[in-house]
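Note that one protein chain of the assembly has been removed; the remaining protein chains are unaltered in position.
Right after this comes chain A.
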Amino acid sequence: MGILEVKGVGKRFGGLQALGNVNLSVQENTVHAIIGPNGAGKSTLLNCLVGKLIPDEGSVTFAGTSVLGKKPHEINQLGISRVFQTPEIFGDLTVMENMMIPCFAKRDGAFRMHAIESMEAETDLIAKAEAMLDDVGMLDKRDMIASSMSRGDKRRLEIAMCLVQEPKLLLLDEPTAGMARADTNNTIALLKEIKEKRDITIAIIEHDMHVVFSLADRITVLAQGTPLVEDTPDNIKGNPKVKEAYLGETQQV
């Protein structure tokens, strides 16, 4: 049994079958990559996992609990954190405030009326947030307004915000999309470090094969809404079906 079990999931948008009979099992403490050409249904699948979309059929179970019909914030409280394709952070707030919010969410749940307490009194959470910022090398930026940082730093902050919640599963949606090579390599290094140092399962959707092959333990190839193969990176590299899915049948490679 994997920590995340996807069984027979299908999703249809009008006449378009975006996902059909998707089975996926993500094992604990591994990095599982989901790749596939444009329109293969990668993002739809991810949205089904975090509660943004509800699949038409099939089941999604996380650590023994069904996530179907749960709201995104409830799914997060179960222990799934999501990193978006374009960094989603609180742009108007400082880096430190960005870190404090997930700390509060982890400790106090989806809502708590802490209107009388002062921020300064939360020394435990402040220490936790600062330690996390230090881990990702951003402690010197703690008082910056988040939106004024570079794309790479925003991504780093977003990952730190997810990690400070100590999630069981970290979902990454094309974490290096639109990044310069140097930023991409930094992100890969950061993710590798996370993988080694923490007990965490990572599921990653990615276009960039360099990223996929440097991180993944298992790879699922999605094509036209269904998984084509699931295997180790080495086996995927030589698989003719994968080449076919990416480049088309009639193409000579």
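Basically, contacts are C-beta pairs under 8 Å (C-beta built on N, C-alpha and C of every residue); 3 or more make two chains touch, one makes a residue touch a chain; residues count from 1.
The rule we apply is simple: contacts and distances are computed from a predicted model.
Q: Absent chain per UniProt: "Putative aldouronate transport system permease protein", "Ethanolamine ammonia-lyase large subunit", "Amino acid/amide ABC transporter membrane protein 2 (HAAT family)" or "RNA polymerase sigma-70 factor, ECF subfamily"?
A: Record says "Amino acid/amide ABC transporter membrane protein 2 (HAAT family)".
Q: Considering the complete complex, identify which of A:K106, A:K128, A:K141 or A:R218 is in touch with the unshown chain.
A: For the chain that is not drawn, the touching residue is A:K106.
Q: Among the options A:P37, A:P72 or A:P233, which residue touches the chain absent from this view?
A: Here the residue in touch with the unshown chain is A:P72.
Q: Please identify which residue in A:L93, A:A177, A:M209 or A:V229 touches the non-displayed chain.
A: A:L93
Q: Go through chain A and note every residue touching the omitted chain.
A: For chain A, the residues touching the absent chain are 50, 71-73, 76-77, 81-82, 84, 88-93, 97, 100-102, 104-106, 109-111, 113-123, 161, 165.
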